[in-house]
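First the structure, then my questions, so here it is.
Every protein chain except one is present and positioned as in the full complex.
Lettered A, B, C and D in written order, each chain numbered from 1.
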Amino acid sequence: MLFLELTAQGLVQGSIYALVALGLTLVYGLLRILHVAHAALFTLGGYLGVMVTNASGSLALGFAVAMIVAGIAGIAMYRLCYEPMLKQPPFVALIASIGLYIAFEELFRILFGASGLSYQAPPLQQQVSLFGGLQFKQAEILVMVSTAAIIGLLGYLQTRTRVGVACQATVSDPQMAESFGIRLRQVRDLNFFVGSALAGFAGVWVALLNNLVEPTMGSVPSYKGLAIIVLGGMGSVRGTLLAALVLGVVESFGTIYLGKLLDRNAIAFAFLIAVLMLRPQGLFARS
Amino acid sequence: MAISVLFALSLNLITGFCGQISLGHAAFLGIGAYLSALLSKAGLPFIATLPLGMLLAGLIGVVVGLASLRVRADFLAITTMGVGFLFVGIVRQQDWLGGELGVSAIPDSGLSKTGFMVFSVVLAAATAALCLYIRKSWMGRVFNGVAEDEDTMRVLGIDVPRYKLAAFAIGTALAGLAGGLYAQHLKFIGPDSFGFVESVTVLSMVVVGGIGSVAGVTIGAAVMSALPAWFQFIGDYKLLVYGGLLFLMMRFSPGGMAAMVTRVVQRTQRNGGGA
Amino acid sequence: MKAAPLLQVDQVTVRFGGLTAIDKVSFDVLPGELLGLIGPNGAGKTTMLRAITGVVRATEGDVRLAGESLKGLPIHQRIRKGLALSQQLVKPLRDISVLDNVALAAGAARTASPLQALMHVSQEEEARIGREMLALVGIAAHAAQKPGIQPLGVLKRLEMARALALRPKLLLLDEPLAGLNSKEAHALAETIADINRQGTTIVLIEHNLGEVMRICQRLVVLDNGRRIAKDVSDPRQVMNDPAVRAAYLGGDTLAESQAMQHAEQGVRHA
Amino acid sequence: MLELQQLSCGYGAFEAVHDLSLSLRPGTITGLIGANGAGKSSTLMCVAGHVGLKGGSIRFDGQDIGMLAPEQRVRRGIAISPEGRRLFKDLSVEDNLRVGGLVQPAARFRQDRDYVLGLFPRLGERLHSLAGNLSGGEQQMLAIGRALMTRPRMIMIDELSLGLMPKVIDLCYSALKQLRADGMTILLVEQNTDRVLSVADDVCVLESGRTVWQGRADDARNNSDLTAAYLGLH
Partner (left out) sequence: DIKIGFNVPLTGFAAADGKSALEGAKLAVAQANAKGGVAGQKLELVIYDDQASAKEAVPVATKLVEKDKVVGAVSGSYSGSTRAAAGIFQQAKVPYVVAYAIHPEITLTGDYMFRVSAMGEVQGRAGAMLVQNLGKKKVGLVTLKNDFGQALAAGFKEGAAKLGLQVAGEYEYGMQDRQFGALVSKLKSDNPDVIYASGYYFTAGPLVSQLRAAGVTAPIIGQEGYDSDKFMEIAGPASEGVYVTTSLDRDSDSAATKTFLADYHKATGSNADMVAASSYTATSVLIEGLKKTNGKGGDELKNALTSGSFDTPIGKLAFNDLHEVKKDVQVQVVKDKSFHRHSVISGPMLTPPSKPAK
């Protein structure tokens, strides 16, 4: 029973990781940039979700606004930040991205206060009992289901469709991709939009699960997300999902049984390093 | 400031010279700091703790380097980041290292305040000189080549892993040295002083200064470590401005301060020539 | 009396996943000879050179240099035993000059260990060798420029100069003439033959059959990972081998006639 | 078909090609030849939209395309097989062809792919390999095949025979003749001057970014000064 519960909790956590990491994967896959500022969009999503829901009473509207605004902000980040830096070595964009993240964190703090926001009446908090007694919040179940669905869809799009091939082509050689009729900007805007909207989506979920959004809520997902894209072998949607879930479960058990030895971050990264020593190409990479 | 410069130069050796991005460099600062702090408390003179700190940091650096050899370049940043988290995670749980509470009341170095400052500056200057020398030596050339294309260097008969390890060893040992100074300077260290944020900060110093450029990194680290104090007057907006500047710097001068200076110099020369 | 072979390739097999790129290939390279390695696209020639230098690991079989097995040795150690590879796809270091690229190879003696490298600063000797090698392959004029902006033909020669600067016992050249026009190719082939005459053993991969026939003393032919025309090594005979003709030369007679014509010249030179 | 008027192009401040005027007749093969660094590749990449146009104009079908994005040019029917092949290394052979076919309706993919595979059977055997793992010659075939997948009206091929074995070179040249017969316009850069002269209708010779000779291929062949001085024949 405890085993199942820990697993289930790991999967919930993993789903959130997956949603955040996906945007990172898309960006990394596309531009080979470690997009730390992505986590700011996650935070943005959380804030918008809470504020819109509190103002309008509709969670659905909260989700919609969070995703759309985060998506558009993602495109803006690409255009303003990364596009001009594509010719530079990757750590230039990394540092710029970190700078952007810090600035955003501070902006949230200055605009909305350091202590964060909460829902007036947090929705989806009812308990549901599944599979003979496993207790879930409604929100937890919905997180898992929607993550699986979205990622399944994206995975299909990425590998099975012309759009997917076009995206991948821009990775290998953007200039040549253009010479084969691919509009670079469109492809990249699309990726940033989708990835960022998912981060916003995740932000709303986290706000629902914790009933708290704070300026600093993005920092953990930002580096865990990076660990996950490495575990997943970089670039593949399916690998990212699996890696995120595995990491969620590892953390879930780890904090309980190894908590005395290592903290949660250390457990996650110890796992990452162990995996990389055995499989340098990541857990789920095509070799 | 001198400590930041030393620390940044040590990372620059690994990342700037040899092309191995490290996001966990603060761990080595931590190793040096803890060792120096504990040994000082055990009664060793401060000066004697420094080489020991370097040795230990360098040794562990080589171990981490060995592990990093296995992962592909893309993954290195994240692997080293993991090492950083692991370090903090381990230190947190060790009571003999003070656990969460850290180590405080580190005995005095015996140097006066200015004495200590001069000592740090001298060490930083020596490190800068060492970096310049390495850059000029054949080791620097090989580092440079490894940074650009390992495979090609192999075909030229270069033992790439050994050079990478050498870079790690020197870089982490110097970080250990910086750590000893750091512990002495603050008289108090705790696990949080060596976390991810520190690693990222020092990487920003290197990049903002101008990765690979010794002078650039020196200036970058000096300026950036003083920045928060200068910014006190804008109070609430301090970090916002800091983050914004970091971004703008990369956006408009990706080569860092080094590139900016070169550009300005060129421009004035051109203008001067015309006049 | 036949000298002991400098390089022995013994039953080497290379597999990439399910694909067998080289299938049990054996051949010898004699000291002082210029051996041509030819065969259709995708036959496994490049893979062969990479297996010899250790860039790819042979799944089976062994390679011996002067009687000493190279099995399991990493690339750099093989290079230090006297091999040098000039690759098909050129990869210069882009942010140092053409000359420095070559000098880096010339400095091999100083870079065997990091410590040794740390102790050395001067580079006059290496730069001298570098210039010499650049002149040898005919791109001395480009010495000070950055490789990033060089046209392909210059890069290919830079690649070769770099291999030469290692002063190898056995030089492995992968399509050095590609991207050169006939006159330039002819001149560079002549240089290769000269280098060979001065004592360096060479294995040459080339599709420019004309030049191959002119300068190579023996040919090894690969097709689909296997060695064909095993019994013959005289270039002219090889060209007449029906298996070779079918796999490699095809129906068009232009290439063939050119090849034969050059072969005649080669014979006359000799 | 393609009309370059006083074209200059280059990189940053550096001008690689000066005042090149060249006109391609529809349904012909034009050879662009010259020594290393003459500016051949630069010219092709400029027409494709990747090298900065510094002066003059590029007209295709009578329209000025000098300002269009590369992606627009391929839609108008200009395809390129560039120097260095520039394949999508992390994509399979088939997906490389698929990218080539993106400007065409999806339904045509199968047919076009089979045409390319018919031309280069070797690619058929390596369909699911990553392009980056192909041998040099295989890569060259794929680069040409990928360009053909766009169903271009004009194709530019840089260093056609580079790395190809004699048999495949022959094949390529007969394919070019076939394409020309089907009405395609071809701009060919090639070091193997013999081959160019034997197949081209028109020839343009570049030297250090300037045109040194332009005219019918037949005339070039018979101009012994020219062949000796610039074409590297002997």
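Here is the rule we go by: contacts are C-beta pairs under 8 Å (C-beta built on N, C-alpha and C of every residue); 3 or more make two chains touch, one makes a residue touch a chain.
Quick caveat, the model's predicted, so the values are computed rather than measured.
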item: Chains shown that the absent chain touches, full complex; value: A, B
item: Residue touching the undisplayed chain, where the options are B:32, B:82, B:102 or B:179; value: B:102
item: Of B:81, B:146 or B:239, the residue in touch with the unshown chain; value: B:239
item: Among A:146, A:211 or A:281, residue touching the chain not depicted; value: A:211
item: Chain A, residues in touch with the chain not shown (by the definition above); value: 1-2, 5-6, 8-10, 12-13, 16, 106, 109, 113-116, 118, 122, 125, 127, 135, 137, 140, 206, 209-212, 214, 216-217, 219-220, 251-253, 255-256, 259-260, 263-265
item: Interface with the unshown chain - residue positions in chain B; value: 92, 99-102, 104-105, 185-190, 192-193, 198, 228-229, 232, 235-236, 238-239
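In this section, only the chains that are shown with their structure count from here on.
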item: Which of A-B and A-D has more C-beta pairs touching across its chains; value: A-B
item: Between chain B and chain D, centroid-to-centroid distance (C-alpha), Å; value: 50
item: Euclidean distance of C-alpha centroids - chain A vs chain D, Å; value: 43
item: Multi-chain contact sites of chain C, meaning residues that touch two or more partners; value: none
item: Overlap residues in chain A, where contacts from two or more other chains coincide; value: none
item: Residue ranges of chain D touching chain A (in the complex, touch as defined); value: 48-50, 69-71, 73-75, 79-80, 82, 86-91, 95, 98-100, 102-103, 106, 146, 150
item: Of all residues in chain D, those that touch chain C in their complex; value: 11, 14, 33, 35-38, 41, 83-84, 122, 126, 129, 133-138, 140-141, 159, 162-171, 174, 191-195, 198, 231-234
item: Residue ranges of chain A touching chain B (in the complex, touch as defined); value: 32, 34, 80-81, 84-85, 88-89, 91-96, 98-107, 110, 223, 226-227, 230, 234, 260-263, 265-270, 272-273, 276-277, 280-282
